[in-house]
Structures are given as structure tokens and as C-alpha cells.
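Quick one: structure below, then a few questions.
Omission of a single protein chain aside, the complex is shown with its protein chains in their original locations.
Note that the chains are named A and B in the order they appear, and that numbering of residues resets to 1 at the start of each chain.
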Amino acid sequence: MDLHLKGISFLVFLLLQLTAINMYAQEQKQATIRLSFLQTDTTKTCRATVFPDSLPVKGTEVHLYVKRMYGLLTIGKAVATDENGVAEIKFPMDLPGDANNMIVVIAKIERNEIYGNAETQSTVKWGAVSFSESYNWGNRSLSASREKAPMLLIIASVSIILGIWGTILYLVFQLFRIRQSGRGIKIQPGTA
Amino acid sequence: MEQDAHPGFEYHNLLTEEEKKQHRQEMREVVLRPLRHTGIAGKLWIAFLVIVFLFGCYAYYLQLKNGLKVTAMRDYASWGLYISNFVFFVAISLVGALISSVLRLTNFSWYRPITRIAEIIAVSGIIFAGLIIIVDMGRPDRVLNLFTHGRIQSPIVWDVIIVSTYLVMSILFLYFPLLPAIAYCRDTLTEKPKWQRWIYKKLALGWTGSHTQWRLMKKSIAIICILIIPLAISIHTVTAWLFATTLRPGWDSTNFGPYFVAGAFQAGTACVIIAMFVFRKAYNLQKYITEVHFNQMGKLLVFLCLIYAYFNLNEYLVPAYKMRGAEGKLLNDLFTGHYAPLYWSVQVFGMALPAVLLLWKKARKPLPVAIIALAVVVAAWFKRYLIVTPIMLHPYTPIQNVPANWAVYFPTWIEIAIVSASLAGVLLIITVFSKFFPIVSIWETLENEGIELEEMDNPEK
Partner (left out) sequence: MEKNNKEDSQRRKFLKYGLFAGGAALAGLGIHKKLFADSIPESGQKVKVMTADGKLMEVDSNHMHHMAETVITNVQAREGIEGKKFVMVIDMARCANARKCVESCQKMHHRKPPVEWIKVKKMQDAPDSSPYWMAQPCFHCDNPPCTKVCPVDATFKRKDGVVLIDNDRCIGCRFCMAACPYNARVFNWGNDWGVASKAAQDSASAEGNTCANNSIESSMQDKMGTVSKCDFCVDMARQQKLPDCVTNCPNGTLFFGDANEDVVTNGEDTFRLSELIRDRGGYRYLEELGTEPRVYYLPAVERQFPFEEDKVIHNPVE
């Protein structure tokens, strides 16, 4: 009897320990990622180091993204960490950044069996194409708003209008002169 | 004995002084008679025009209330009868510059009795061109935006500027030579009501026929003569550019400017011939608008029809040679398809046949030439329709997923009523003008009469 009880209680103790270890292990499955950036003349590489509890981890897939206006752009393919917990992903040389050439890079571990989800975000000045004002907005052109009409058009149209309407005003003035000259002269039967 | 103190009054010495005086008196009487007396036909005519005009105003009221959906225009055929009518009116208003200015400058003096007819057609045409374009606007209440927010890059703004400039210029061109006539009306038509005599008095600007006044008047006319020719050509070129500056197959043509101007001169001349015939008959002006004038105008019409035929050839034959995609479909429709009957009637009766028939002297008698001119004008109106709407119904992108009436265009009664009202309005202005002012320019006719008419074959008497 004593032995049975001892046996059962030991088994229960083991079970409890196992669940405790399990739970403890689950609580522990948190990975952190550290991003670092390496740049040479011809390459840009992102180095993502995965640490669960400050120890590097091997074989975890890391996805790299860049933050864009409407979501995330995938960079390269997902790379698994090596024995040092480092995953290196090549970064495109010509990806544009914002006005200051800054890019927000995000490294994620997604739906990993052990570690679940983790992510980290970092900003780097790797914007390649300089940020320019599009296609001539603000220049004078035929399709621009009225303040930005082509100079040649403005000059030509204003001179033509002034020339012709100046003449019209002159002609109207002649009408006044005709009237003026008619005053003070005896009216004769019309010549019509 | 009158003092004819103004310069340029030359007279043929074959007539005695007494005969000259009689001749002048008779002319003044005849020309002034329509101002004094309106027959039953005249009254009915004016009443008819007023009724048509008022009915059109009612139709416009309906359009203002319900929006442009009362027309047949929809998203694909978004320009219809109003725009083609606008082009037609701008076209016929060029004739003022042609007859009054070009012929004045070239010293073909036979034109002189008909300058005023040409000018009043020009002025009333351009007035209604401006009005019909406002009718076509979706928001006529915002028409001032054109002036407060106008973009100088837009061909519509160019058109607005040039139409208003031409209107003012044409009114001046009508008014300056009219001064002696107004003065004569002021002095002679004493039986008229007070308000009418007041108008004459004010408009006559104290005209006394003095040397200074004649000099000023003639100098002004000379200035306008020169200026109005480039203005007239520009007005229809800019109107043509409303179409040619778009990327539509059928309008995307470099030929459009001269094509339109040539057509304008032709249509306008035909209008003047009709007006000459009607006034001659209605006002008994046979002595002053003579068969010689019809002969000359007939010859002019042949010439203009041939020039227009040349531009038509360039406009239709060259793309037909290539049959490029979207243009090919359009041309097929015009030549052999849906629009073929209208297209060929217009080209044959409005251009080819007149050019051929008028080569015969018999055809240049007043009645035949007037009938041919009527065919030319009607064909010109339909030609403008063929230039505007069929092109809009052949866009680059296929017309799909729209109600059936969006893929075709046939004007509604409201559009027809409004367009008829605008035509009635033009005729009304011309008729009313001829009731207030002599339609034949007496001083200009007399100035040259003895010399010029005598030298040409004189079928009269």
C-alpha cells in the first residue's frame, strides 16, 4: 500500500513538473531580433541576430520588410539563422526612401513553431534614389494652372490684345471726334 | 442746290445736272421706302420670326430647369447641335470681312451696294454665336468665371477674346459707313415716332457731312479694313482649333484652320446672295442691286466653292488613303455607312454642283443663283454637324456598357427649337435693322455709280 501511494504520488509529481516545465518553457519562447546594417561599395546587407533570452538561436526563419505607405514590401527571401543566430539578407541597392533618404526596415519572425511572432524595426539612411519633385509640377506649361502659363503665350496674347483693343479704343475716340466736329456747324440737308 | 462738300464724290459727265439730281432723289426715295412702310408680307415675316424665337426661349427655360439631359447629348456625344450651330454662325460672320473689307481694298467697286448687307449678317451671326455657346454651357450662371479665372492656355478663352473683339470691330465696321445714312434718316423721317427720331439723333453723332467728318470716317474705315481681315481669319481658325487641339481621330488634323476659313467664306457669301435676292425683291431695289451684282457674286461663289473643295480633298482624301484605325472606321461611316446619305448630299449639293452650275452665265441670274446659294447654306449647316458629332461617336476606346441612346445622337425637340430660335434671331436682327436703316449704302453707291456700273454690261434698261 505504501509503495503504491508513493508510486502514484511520484508520477503525479513528475506530471506536475513536466507541465510546469512546459509552461515555463512556453513563457520563455520569446525571441528578440537585433538588426544591424552593413554597407560596402556594391552591397547592402541587413544582419538580423535572433536572441531568445540573450542566447543566439539557430535555424529560425527571419523575414525582412521595408515599411511603405500602404503596407510592407518584402525584401528578398526568408533566411534561416545560422549557428550564431544571425541571418543575413541582401538589401537592394536602388530602393527609394523618404525625403531624407531614410528607410524603415522591419525584421520579423512569423509563426515560428518555437518562438511564435517577433519583430523589430529600425531606420537606416539607405534610400537610394533621391526624392525629386515629379514631372515639372510648378513649371510653366500649357497644362498648368493659370498663373503658370507659358511666358511666350502670355506675352504674345497680351500684346495682340493690347494692340487690337488699343486700335478699337482709338476708333471709338474717332467717333467722339466726329461728334465734336459736328457741333457748332450749321446742319445741312443730308448727303446720305 | 445742295452743297456736296465731301471729297471723293465723282460723277459721270454724261448726265446733266438735273438728271443727276433726279437720280439721287429717286435712289433716296426707293432706299428709304422700306423704312417708312412695311407691307403685310413683312409684318407676317417678323411675326413668324418672333414666334419661333419665343418658342426657343421657352425651350431654353426648360433646359435651364432640368439640365442638359433634355438634349440628346450624353457622355460620348457630349457636343451636339449647339456646337455645330455655333461653328456655323462664326462661319457666316466672316463674310463681313470678306465683302466689306477685302473687296474694298481691292477696289472691286461693284460690291458697294451690298457691304451693309454683308456687315449686318456678320454682326448678327456673331451675336448669336456668342448666345448659342452660352446655351451649350452646363452652368451658364458661372459664365463670369471665364473672366475671373480664365486660363490663357485654353482655346476656349482664345475664342471668347477673339469673338468679342470681332463683334466690336464688326459693329464699328457697320457703324462708321452708316453715319451719313443715319443723318439722312434723322433729317428726312420726320413722321417717325419720337423715340425712333431720338435714336437717329443720338446715333448720327451730329453728322453734317463736313470735310472733317468725312475725313475721320474714311480714315477709320480704312483702319478697320486692314485690321479686320486678320481678325476674321483668326476667329475661324481659333474656332477650328477647338477641335484640332484635341486628340480625337477626325479632329486631330493640321488642316482644320484653313479648312474652316475656306468653308466660312463660301457659306457666308452664299448667305449674302440670298439676302441680296430677298431684299431686292421685297424692297424693289432692282436698280441698285442689279443683275451685274448677282453675276459677280455667282462668280465669287464658284471661286470659293472650288477653294473649299480643295480643302475638303485634303481633309478627307488623305486620311482615306491611309485608313488608319479609328479614322478608318469614321471615314467608312461617312463615305458608305450611317452618315453616307447626309455626307454625299452635303458635298454634292453644297459644293460640287454649285461650283459646276454657276459656270454658266444663265445660272448667275438672280433667281437661279439665289436658289443655288440656298442649297449651299443649308449644306453648310449640315456639314458643320458632320464635323462635330460623328467624330465624338468614334472615340479610341470602344463604347460599351451604356444605354442605347448614349451610342447615337439625334437631337431632341428642345435642341431643334433652340437652334431654330437662334436662326430666327439672326434673321430678326437683319430684318429689323433693314427697317430702321437703309440696307443699301447710298453714299457709297453714288460715289462710284456713274463710272463703275456704266463700264460693266448694263442689263438694266
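Here is the rule we go by: a residue touches a chain if its C-beta (ideal position, glycine included) is under 8 Å from a C-beta of that chain, and two chains touch if they have at least 3 such contacts.
Only a predicted model underlies this, so the values are computations on that prediction, with no experimental measurement involved.
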{"item": "Of B:E119, B:D136 or B:E444, the residue in touch with the unshown chain", "value": "B:D136"}
{"item": "Selected from B:V102, B:L131 or B:I156 as touching the chain missing from the view", "value": "B:I156"}
{"item": "Hidden partner chain, residues of subunit B it touches", "value": "66-70, 73-76, 78-79, 136-140, 142-143, 145-146, 148-151, 153-157, 160, 242-243, 245-248, 392, 395-398, 400-406"}
{"item": "Contact set of subunit A toward the excluded chain (per top definition)", "value": "68-74, 92, 95-96, 98-99, 129, 131, 133-135, 137-138, 142-146, 169-170, 173, 177"}
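The rule is simple: only the chains that are shown with their structure count from here on.
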{"item": "Approximate Å spacing (C-alpha centroids) for the pair subunit A, subunit B", "value": "61"}
{"item": "Of subunit A, residues touching subunit B in the complex", "value": "142-146, 149-150, 153-154, 157, 161, 164-165, 167-168, 170-172, 174-175, 177-179, 181-183, 185-192"}
{"item": "Residue numbers on subunit B that touch subunit A, as the complex places them", "value": "2-4, 6, 28, 149-153, 158, 161, 165, 168-169, 172, 175-176, 179-181, 183-188, 205-210, 212-213, 216-217, 219-220, 223-224, 227, 231, 438, 442-443"}
